[in-house]
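Have a look at the structure below before the remarks.
All protein chains of the complex are present and in place, except for one that has been dropped.
Labels A, B and C are assigned to the chains in the order they are written; within every chain, residues are numbered from 1.
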Amino acid sequence: MVDLLSVLASGILVGTVYAYMAYGLGLIYGVLRVVNLAHGAFLTLGVYVTWWLNTTFGMDPLVSILITVPLGFALGATVERTLVFRLRDSPPVTTLLLLFGVWLIVRNALYLIFGGADRSLLTSYSLESLAVGPLTLSIPRLIVSAFSLLGFVVLALMLKRTWSGLALRAVAQDREAAALSGVPVNRVWAVAFGIGSALAMSAGSLMSLFYSVTPEFGARFLLKSFCVVVLGGLTNIGGILVAGIGLGIAEDLTAFYIHTGYRDVVSFLVLTAALVMRRADSD
Amino acid sequence: MSPDSRTRWFPVLGLVLGVGLLAACSGGDDDTIRIGAALPLSGKHANVGGFFRDGYQLAVEEANAAGGVEIDGVRRPIELRVYDDKSDASISPSLLERLIAVDGAVALLSGYSTPLVQAQVIVPMRRGIPFMNAGGASKSIFREGNQWVFGALSPVESLASTTLEWLMWEQGQDRLPRPLRVAMVWQNTDHGREYRTGVHDVIEGRTDRFELVLDESFEHLSSDHTSLIVKVRSVEADVFLSDAHEPDFLLQHRAYVEQGLGHIAVSYGARGPERSVREGLGEAVSHLVSAQWWTRALPYERSRHFVERYEAQFGGPVTEYYPAVAYEAARALIVAIGNAGSTEAEAIRNALTNLELDDSLLPGGRLYFPEESRLQIENRCVIVQNQPEGGVRIVFPPEAAEGPAYLGS
Amino acid sequence: MSSFTRRHLLLGVGALAGLALVAPLLLANPYSSRLAQLLFMNVLLASAWNLVGGFAGQISFGNASLFGVGAYATSMLWLAGVHPFLTMPVAALLAALYGVAWGWPCLRLRGPYFAIATIGVAEATRIVANHIEAAGGASGLTLPLEQDLGPVLLYALGAVLAVAAVLVSAAVRRSRLGLGLIALREDAQAAAASGVNVARQQVTVFAVTAALTGLAGAYYAVFTLYVVPEKVFGFDLSISLVLMVLVGGIGTVMGPVLGAGIYLFLEQFVLASLADIHLAAFGALLIFIILMEPRGAAPRLAQLVGLVRRRIG
Partner (left out) sequence: MSGPAAASALVEARGVVKRFGGLTAVHRLDLALREGEILGLIGPNGAGKTTLFNLLSGQFAPDSGKILLEGREIHHLPSHRICRLGLARTFQVPRPFLAMTVFESVLVGAQFGRRVPGKPAAETADRCVGLTRLESRRNAPVHSLNLAERKRLDLARALATRPRVLLVDEVAAGLNPTEVRETVGILREVHASGIGIIYVEHVMEAVMDISHRVHVLDHGATIAIGTPAEVTRDPAVIEAYLGRSAGS
């Protein structure tokens, strides 16, 4: 029983991380209809920036979010303005190539600056945990989960309550109609890419609390982010949160009760089955 | 941009590529002896590839500082050419072909990680080129009838068997219970599979000594290990053995500490002394036990020399075994070329087969390639334990031990 | 219809003759013959991917799952004593069956849903393959070096497979199947309303894609003599094919061929000459190409050929 609860708790905690790293991908897809292959680059960059700030200035990873968010926004908006924007009239799939190129360049820059060795950081609360009844919950993971929920609330409020949120949603629904209603579509795209990248980079800040990083870090989580986003319904932030948690739980249950080696098999099979079944319903 | 202004770019691009290609194809002057390697400097295994490059480079520079290698009475410098195979098993062999055909390499040094080295060894075996393997510890790399592939890294099994021998030795000192309840998890890669084989080979038929209460694999680069650790907790073992590469090790041990587990002894295969490990886990890695193909704690002259040179050049402290083994492998190859007094493949191979280094930095202090193990060395590992506040101490074998191991409750 | 077939046959024979003519050049040293092998494999893979990705507009990130099935089928049969040539049809068949098995449910999805579902299938396949002990698990399989086919035979085999793949691609493009695929790519509902059986068309072409991809896997096994799930079922392989086709020109017959060549050339070129910045250089070149030619190299080449023809004529 304790085992089951531990596994469930772990699944939820991991799942919220999945959700957080996927928000940005979902937002970018929703607004630009672009599958952001450079997502992994922003995640990795987030971890490295956080690691560097921590080891150089002793900055806490949670504080470094204040830096990774604006930095991510600036970088993302720049990539959109300078590159993605130029392919707006080309088949959507061509942006895959472009963003893959961006990813390669970022990766190379990281190799040159940081080398290929694993890097990880340590904070005073890194290995602390909290006893809740029979459960032991990791404090960094609890913090990250709280941030993930907070991120969801902020994002949802932003989309619902603010002007830019309205513009984002309008463009997501129908680009041409939004443009005709006076929404500055070009700017909205840059903003969406910026927010998406800011989310990815800040996800990196949070993930630095428990993952070690190499320039290849993003590759590990890119595919998983895709799963979460698609399972959650691509543009639906709430769906992404639920999908992330669901996937986390499914993985941990499989790992514990079936076989640890099959945790990712399950997440991918759940993904495919859910897609196929949902589509069959709506046919 | 009009279509025409776009096309204008093409001759320019073509020119740049063409010139670059010509430059890339040039062989270089013929005075030097060229040896080559394709290493994973980017991609999945890049966290290790750089260490190998450093180790190779150090050995080559040392040889050149000593005047190079004497061939037919002329001393000739050695040039090391390294390419990045991006951790890709189909690119890696093609780069080796390139090293032989275009760059004129007379011998090759291996890449790192068993799958990549497995893909590489086909090339030297097909072409008949000496190949010195420092990065793939799997026995399966050394095929039946192998004449060209020399292994400077003992099999992974020896990591496991040395660890268990240590445990048995501690049992003999009455410091560990019998039978010992062992929980073992292993990374589902070639490395982990062979580690598991090594463990099974030792405990087979030793029910009085060991009871294996968990035997489970996990995927390389897992996104979380908490549920596995909960499983480990639930089997209530005395010792916890895991075989993991660095990212998984960091995550796994983090979950281990977070979940409040404690075993009499905890070992993650070869993991433990690395610098990045203490960077991320701090004091939580104290008392971890690991099996090492090399450790800076070894008291040999050559080993001290290597540590000094390496740290002077690349900064230190050098805590990983990778550059040391790479250095030793390259050094063995260079010595063999010198012994052969020739750059002919056959001659170098024969020299390697007959090579015997008495000043090796590897455990045991000797390096030769026994034919009965298909040219893979069989040097033992040493067991080291992380010390609080950093550093490691050799705890096994007893003749090399610097002191007794700390065993938890 | 029949005239197309004859023309294709001529083109195929011509291409093979051309490849036979340049064979001494490419077989001059082991490196160039290895590059030729990789090129043939890439042409095969990219052409196969383009059938479903380019013509039907279904972007698959999961072709490695088919490649791996082919590679393993050939490896296991070879180790069981079957001559590698004889294993090839089996590899193609098994890959086609596996392709249909997961393509049939997944191809009902479109756009990013299909793309991501294919990632799911391929990754699940890779991990399961890692656990199949009979196939060597994560250690993979090493193939008998003594039975190596040798560079000449490997070259010939690769050339035939690559030319065959391009011919299949050209034939599909010109056939009723190809017309239906492009129709459903442009508008699946309108195509269905015009009588196109969208599901069957897609599954049919996917079976062809899968068979060709399986052959590429079989060929890979035969020339590298070592298969391991991490490589043959890996995501890197799946993504590289997509990039090749995009560089060359998606949805065209020659695009995948050009793309396979350009991709291989650039990759080897930057790997060898720009050691420390090869990733960035390669990335920058990809970006450069796609910004200059968003539709890939093939349409531009066709334009140039047309220009030359007009000048001459």
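The definition used in the following text is that a contact is a pair of C-beta atoms (placed from the backbone, for glycine too) under 8 Å apart; a residue touches a chain by one contact, two chains touch by 3 or more.
Since we're looking at a predicted model, the values are computed, not measured.
Note that the absent chain touches C when the full complex is taken as a whole.
Residue in contact with the omitted chain (choice from C:A183, C:V203, C:A216 or C:I262): C:A183. Of the residues in chain C, those that touch the hidden partner chain are 176, 179-180, 182-183, 185-187, 189-198, 251.
Heads up, the rule we're going with is that only the chains that are shown with their structure count from here on.
Contacts between chains leave no pair untouched here, as each chain touches all the others. Look at the CA centroids: the one farthest from the centroid of chain C belongs to B. Mean C-alpha position of chain B lies 35 Å from that of chain C.
Note on chain placement: the centre of chain A and the centre of chain C lie 31 Å apart, centres being C-alpha means.
Annotation for chain A: residues 107-108, 111, 219, 261, 264 touch two or more other chains.
Residue numbers of chain B whose C-beta contacts span two or more other chains: 41-42, 44, 188, 217, 219.
Chain B makes touch with chain C in their complex at residues 6-7, 9, 13, 17, 20-21, 23-24, 41-42, 44, 82-86, 88-91, 93-95, 97-98, 100-102, 114-115, 118-119, 122-123, 125-127, 138, 140, 143, 188-190, 192-193, 217, 219.
On chain B, the positions that touch chain A within their shared complex are 41-44, 46-51, 185, 188, 216-219, 221-224, 226-228, 230-231, 233-234, 246-247, 250-251, 254-255, 257-260, 274, 276, 279-282, 284. By the touch criterion given at the top, residues 3, 6-7, 10-11, 13-14, 18, 107-108, 111, 115-122, 126-127, 129, 136, 138, 141, 210-212, 214-216, 219-221, 224, 248, 251-253, 255-256, 259-261, 263-264 of chain A touch chain B in their complex.
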